[in-house]
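Removed from the display is one protein chain of the complex; every other protein chain stays in position.
As written, the chain order gives the labels A and B, with residue 1 at the start of each chain.
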Amino acid sequence: MEKEIRKNKKYYLSNRDLLIVAVLSGIGGVISTYVGYLGNLLNRVFGVPFGAGQFVSGLHVFWIILAAGLIRKPGAATAAGLLKGVIELFTGSSHGIAIVLVSLMQGVIVDVILLLTRRHNLVSYMLAGGIAAASNVLTFQLLYFSGAPRTYILFISLIALVSGVLLAGSFGSSVLEIVLQARPYRIDAGTGQETDAVVETKGGKRILPHVRLAITALLLLAFSSGAVYYYAAVFEPPWTGPVCHVEGAVEKPDSFQLSDFKQYETTVTAELKGTVTTVPAQDYTGVPLRVILQNTHPLAGAKTLVVTATDGYKVEFELQKVLADEQILLIREDNTLRLIAANYPGGHWVKMVNKLTVE
Amino acid sequence: MMFPNRGKRGSFSSTGLKGLFPGLTYVEGASLLHHLHPLVKLVLLICFTLAVFTSPSWQGGLVLFCLLLLSYRMGGLGPGFFVRKLRFIFIFGLMILLVQILWTREGYLLWQLDLGRLHLAVWSGGLCDGLGVVLRFINVIGSSYLFVATTDPNRLAYALMKAGLPYRAGFMLITAMRFIPLFRLELALVKNAQMAKGIELEGLSPRLLIRVVKYLLVPLVVSALSKVDFLTMSMESRAFGLYPTRSYVSAQALSGKDKIALVSIPLGLLLFYCIFS
Partner (left out) sequence: MAKPVVSIVDLSFTYRGSEIPALNKVDLQVNPGEFLTITGASGCGKSTLVLCVAGFIPYAFPGKMEGLVQVLGKDTKDYPAGGLSGIVGLVQQDPEAQLCTLRVSDEVAFGPENLCMPPEEINERVDFALEAVGAAKLRNRQIHTLSGGEKQRVAIASVLAMKPLLVVLDEPTASLDPRCTREVLEVLNRLRREQPLSIIVVEHRLEKLLPITDRLVTMEKGKITADRAPGDYRKTYIPPRMCLPEQMCFGDTGGSSAVPEPRQNRPILSVENLRVGYEDGDVLAAVNFDLYPGETVAVMGDNGSGKTTLVSALLGMVKPREGRVLYKGTDITGLKVTRRARDMGLTFQNPNHQLFESTVFKEASLPSFFLSDKPAGETERVVDTLLERFELLEYRQKNPFTLSLGEKKRLTLVSVLAYTPEILILDEPLVGQDRKRLHLLLQALREHAGQGGLTLMVCHEPALAASHCRRILFLDNGRLVVYAGVQEAWRELARLGREEYLPPGYLPAVKENGDRNDVS
């Protein structure tokens, strides 16, 4: 006669679940602190302020995946994320209290994704690991670098994503498999749910290497094509030349370099008649301001154009006049932009142009 | 000392890598900050962090930074300690500043340099943004570390539990902290075991490197989990989880100073926010 076994139904997470979270967060905290420093070290090696450390960011999520995979109750990953963050704070994380937020965020994401996919297998771990790892970039951006270029954030997130998929998802799943086999604790106690987990893992084992290989290849492909695209088309080193912004009442605010409009270049002859200095008539080659402005589609009600220089000097123009005037050019002078306004007095020939504001 | 990880056993792991890890942990002391109630300090830390993140300008950041230096003095640690422990943050901050300056071209041109095709320029907007970010960065990390350095995590956990945190959650933190010295020791042991088997981290191919990381983590995880069952039994046999609440031996009532700090500092930070926004 088998007596009914009384289970500890008092709590959603049993004492043992809590302790699993505690010990995993404990080691995770210890190792992540080291990994964090490793990340900083990588940054220094690569000579960038941040980003290179993202290559190892998956190792932070690894522990959360492990806790989720061992306990298999929604909420376990969140608990592990929060606790690990607090432990990291107290064991000397170089991110301070921000790490608690970052780690908690990662836990929540792992929980949500595992809840959505409704299964515990390699693919769901890879998905959860990847997105959770990438989330750390966004959280940090939110906290510190709200103004960083979007492409750069995307690029770093992509590194983190790949790291998360490989180190947290794939690697985590294989370690989980070993640990479940090793049975360091009574896996078959309690609900018996964990026993099924072992079976499931074994059942899925045949296809695992292929899935892993395919996902890795896919990621590498996405990653490298992303990188190529970024450097070929989007990346714009800050030291290439003077840049000017168009903003205000326009449909498409823009940042441009003069070379973007090379095909519209024309030459005009103009004489500068200023109050102090006068430059006799000579040839100037540049891009008509009209072209640049039309490219951004000024809004219907806009009336004025303000041209601003880097030293804060401002001049106002009537927008309609400028749009009809072929004699206003933006030219390159040394390494700055200069406005040539043939039909205007010398005060309107703005040097070191930085910004065009439509109002 | 809370974590004498410079102690005989813990230091096992840190030898060789010592210079790298500044060891941002609790520092025993008897200063005003050490004596403040942990919960009060937590509230203050959160207020300060909020102030840092909402402060829109670098001037505000600078004021908060000065406030922080003052607090370090109050914590009996001194600005020198701050600089020594957080040296790497400053290096890091400097690099962020450089990037911000290179990237942002707004405001006034302050300085420029032409090296053939290379064109470097410092704009006032970039400098301000950069300073703002760096100060935000240093302020958050600096204040967090001040909190960690002056707050015994054990006291904090007990204080949180008494303030209403379910005790089973509080003991997760305490138990995790309890095992950290052990995990450090085991980490060192496993590293030694790797070396004794002829595995060296230098000169490994990436493929092998992943394997070695696995060699490091799997024994640690298995060893940690193998303790879970015994720990559960030990704690449950001592009535852990039997009742929804528990009592506590040590009383940690709020002192007068605690109350003053609790009211005045958030008010001060609110005032600060009004001025600088």
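Just so we're on the same page, contacts are C-beta pairs under 8 Å (C-beta built on N, C-alpha and C of every residue); 3 or more make two chains touch, one makes a residue touch a chain.
Bear in mind that the values here come from a model prediction, so they are computed numbers and not experimental data.
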Taking the entire complex into account, which one of B:V43, B:L102, B:V218 or B:I265 touches the absent chain?
B:V218
Name, in rising order, the residues on chain B that touch the hidden chain in the full complex.
2, 4, 6-8, 11-12, 15, 153-154, 158, 171, 174-175, 177-178, 181-182, 186, 189-190, 192-200, 214-215, 218-219, 222-223, 226-227, 230-243, 245-251
Absent chain, residues of chain A that touch it:
1-3, 5-8, 10, 178, 181-184, 186, 188-190, 192
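As a convention for this text, only the chains that are shown with their structure count from here on.
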Please report how many Å separate the Cα centroid of chain A from that of chain B, as a whole number.
23
Partner chain A, residues of chain B touching it in the complex
20-26, 45, 49, 53, 88-89, 91-92, 95-96, 98-100, 102-109, 112, 114, 117-120, 123, 129, 133, 136-137, 140-145, 147-148, 153, 168-169, 171-173, 175-177, 179-180, 183-184, 187, 210, 213-214, 217-218, 220-229, 231-232, 235-236, 240-241
Could you pull out which chain A residues touch chain B in their complex?
8, 10-11, 15-16, 18-27, 29-31, 33-34, 37, 40-41, 43-44, 48-50, 59, 62, 66, 70, 79, 83, 86-87, 89-98, 143-145, 147-149, 171, 174-175, 178-179, 182, 184-186, 238-243, 245, 310-312, 334-335, 352, 354
